[in-house]
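Only one protein chain is missing from this complex, and each of the others stays in its spot.
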Amino acid sequence: MNDILFYLVKKLLLIIPVLLGITIAAFILGVISPSDPAAVLLNMDGVSTPSAQEIANKRHELGLDRPFIVQYLSWLLQILHGDLGVSYITQRPIWDELMLRLPVTISLASFTLLLVIFTAIPMGVFMAYKNNSKSDFVLRTAALIITSIPAFWLAILFMWIFSEELHLLPTSGYGTVVHLIMPSFALAAGTIGTLMRLQRAALLEVLEQHFILTAKAKGLPFPMIIWKHGLLNSLIPVITLLGNYFGAIISGSAVIESIFSLPGLGSYVLEAIRGRDYPAIQGYVIFTGLVFVLFNFLVDISYFLLNPKIRLGGK
Amino acid sequence: MRNYYLYKTALRLFITLSIMVSLAGCSGNTEQLNDPDREIVLAAARDLTPGDKDPYYTSSILQVWEPLVGIGEDGRPAPKLAKRWEHSSDYTEWIFELAEGIKFHDGTPFNAAAVVKNFERYRNITPRVSTFYLFDINKVYPNLKEVEAMEGNKVKLTFSQPFSTLIYSMTNFGSAMFSPYCFDSSTGNFSTAASGTGPFKIANHVAKQYTVLERNDDYYGGKAKAKTIRIKNIPNAETRYSALKAEEIMGVLDIGSLTPALTSELIKDNRFAVAIGKSTITHYLFCNGEKAPFNDPRMIRAVSLMINRDVLVKNFFHGYAIPTGNFLNGASPFSKEIKPRRNVEEAKELANAVLKGQKANITFLLPQYGIDRYPYKEITEFIQAELKELGLNASIVIMDWAAIQDARATGNYDIIIGTQGLPNLEPAILFKNYMKRTGSANMQYRLGYNNDEAEQLLDQLDATLEIADRAKIYDWLQDISVESPPCIPLFADMNLAVHSKKIQNYEPLLYGITLDKIEWVK
Partner (left out) sequence: MVNIKQLSIIYKIAAFILLLMLSGAIFAPVIAPYDPNQVLPDETLQSCSGAHLLGTDALGRDVFSRILYGARVSIRFAVAAALCTMLFGVTLGMISGYFGGIIDTIIQLLVNIFQGLPGMSMMIAIAGVMGPSTASLLLAVTLTSWAGFSRIVRGEVLKIREENYIEGVRSLGASAFYILVHYILPNIFNSLIILFTVRIGTVVLSIAALSFLGLGMQPPEADWGVMINDAKIYFRSYPNLLLAPGLCILALCASINLIGDALRDLFSIQQDINKQYL
């Protein structure tokens, strides 16, 4: 038990420099940008034309005339107090903006994840069960092909076929589960392919292990062996992938969100980039980084829940 | 074949889940098909209700609030909440007589005291950024000294300097009126949903998703036809198209509602129609006049003569724009019609005279908004091919608006394609921005415009108070802008009101659509 605790504490401590690194990366993003947020801010309607003095005043008001290191430290201090700053465009706290959009992205990611789990794992198990048969071979190739489909292209095709032509599914918006079907499928396609192959390989590896051979020798039916001994033991690499993937959807759904007009985190950052809304972009990077790190940590914990023997020494 | 049951169980689970999901979705759609009061759903590219920090809370096109002075059908200022007005002979005192018996949505009467409160708010929020128009009381009401309520439901504005074009400056966003109880008087932020006097009230608003409008049954004028209208926020143009096609939305509104190409694609389908109206927007090429080759005005004229505006309008705007040679947009009541001239031979001669047979490499900037709202990508690529014939090798760079501003600051470009809207129906500001040596647009775009005659006329304009006299100057300035253009006008934009034929009276206005008139076709 102590070993586990020690391991978790070590992992937790490692998170601190990582998070610090993320804040630095986010800050640098703002610094390397070539444009002047003060000017952008004053010309948002595209009609007004601010004078140099007005711009200088705004820069001072935003604290942009201080040295970088001072800007960074004061900003970091602010973040530690849970304050991500105020969006240049909407004038609202970025934290509130992110919270407004988080549920959308979370539900999209969760639904996608469900979709992946309920398709890829059964198919992976099936492939392992039929190892080296024709259907295994076809599915393996199919898995590789669906990982190669550009998600945004698939999204456009979906919308064309299912909304415009067949009037089956809504094009856009957020509210019911139905709104999530097309975006989730478009997002899930790639991972379904990857996960199918991973599940198959993981299960095959477990099936070669000693205790499975023993079980076989005892005369248990093969599907029973897969179900009782194989599946659970093969889930560890699968969960790693899913954990990483969940974090990746939270951060990487921008394209799909923009196509289906889902008001999630991804559309938010695209909007922020368009408007050169640095605090919003930085807030987004920090926030998604945090979620990402958190999920990786949860994955680590789940290792123990699944199989406490795994990690006691070694990598 | 023997034991598939594990796989089958999983499959069954998945199918069950899918069915549950589809059922959950279908249960919502039980509206009655012939109820004339059923909700009309429209869509816009941006959230038209930015909310409490915005100077206006919601766009004027949702008709929730009304201004003192509106815009008439002829494009001139028209009475709205102010019934009539008069001014002292030196244009320093203006008296507005307010319409009687009007109430804000929250029941507060609209009167002189409310107007004074709104002017106090204007002062408190100055300057306030907005996605619509930046609000700065010193620009809309320069040198405003005092606002007082007078007997007989009147309000007097006193200026320390004469201001003869006040009425033009006050239109729409310049004089939005809100109930004094819906905003915090010290910060000017809205404390509740905006409560105006318009034909619609805000019934519900979810940021970035939708605004629901409800008919104001106590409206003093002609009441709105539709009982509830939901304005969805669909940022992606292709998605708005798909949503129309799938009949999820009945129409689109606001700038960039649907690109010309998508519009012409959509109305191939007989279920849809488009109504066309004037727009205050003109598309221009802005040339960097501070460096070669556009430091020579002949080069600007060569480009203007070379561009085939008719083909551009026909192929890429699908006819939904007007080729123009006039710097001043046709929506201004002071504008006159100037046809663009095309002469390839003359253009080549001019270019040759400037380049002396050499080729020049130039940078052509294309703002991202032009791709989202207009066929700018096709247009720039087309112009790129035309410029090649003049000896100009243009490389196109797509940039966000913010990045374009940076490029302007460093002067690292030769041509920018872009739009300029009329900030105001009275074109003084526009002319000054572009044609005065110190004009802000002249400096920012590095147009290098330097014309003594224009300079003189614009100085003269400040001393000219009578509108008729000013009109003459505007006329003159337009002629100058043809002789020696500050930038190259391409086309005047059109407002497209695209809608399903299931609703009617969907007409474009100069700003917005006839929201209060639309209704289901019976």
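Order as written gives the chain letters A and B; numbering starts at 1 within each chain.
Following the convention adopted for this analysis, a residue touches a chain if its C-beta (ideal position, glycine included) is under 8 Å from a C-beta of that chain, and two chains touch if they have at least 3 such contacts.
Bear in mind the structure is a predicted one, so any value in this text is a computation, not a measurement.
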| item | value |
| --- | --- |
| Which of A:18, A:168, A:232 or A:298 contacts the chain that the document leaves out | A:18 |
| Residue of B:120, B:238 or B:346 touching the missing chain in the full complex | B:238 |
| Hidden partner chain, touching residue among B:62, B:95 or B:261 | B:261 |
| Those residues of subunit A which, in the complete complex, touch the missing chain | 14, 17-19, 21-22, 25, 29-30, 32-34, 132-134, 136-137, 140-141, 144-145, 147-153, 156-157, 160, 164, 194, 197-198, 201-202, 205, 237, 241, 247-248, 250-252, 254-255, 258, 266, 269-270, 273, 281, 284-285, 288-289, 291-293, 296, 315 |
| Sites on subunit B contacted by the missing partner chain, in the whole complex | 238, 259, 261-262, 265, 268, 308, 311, 315-316, 366, 368, 371, 375, 377-378, 380-382, 384-385, 396-400, 403 |
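Basically, only the chains that are shown with their structure count from here on.
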| item | value |
| --- | --- |
| In the complex, subunit B residues that touch subunit A | 3-7, 10-11, 13-14, 17, 21-22, 24-26, 28, 50-51, 53, 129-134, 136, 139, 207-210, 232-236, 238-239, 242-243, 245-248, 368, 400-403, 405-406, 409, 419, 421, 423, 433, 440-441, 444 |
| Subunit A residues within the subunit B interface of the complex | 34-36, 39-51, 89-92, 100-101, 114, 118-119, 121-122, 125-126, 129, 156, 159-160, 163-164, 167, 170-174, 176-179, 181, 221-223, 226-227, 258-261, 263, 267, 271, 273-276 |
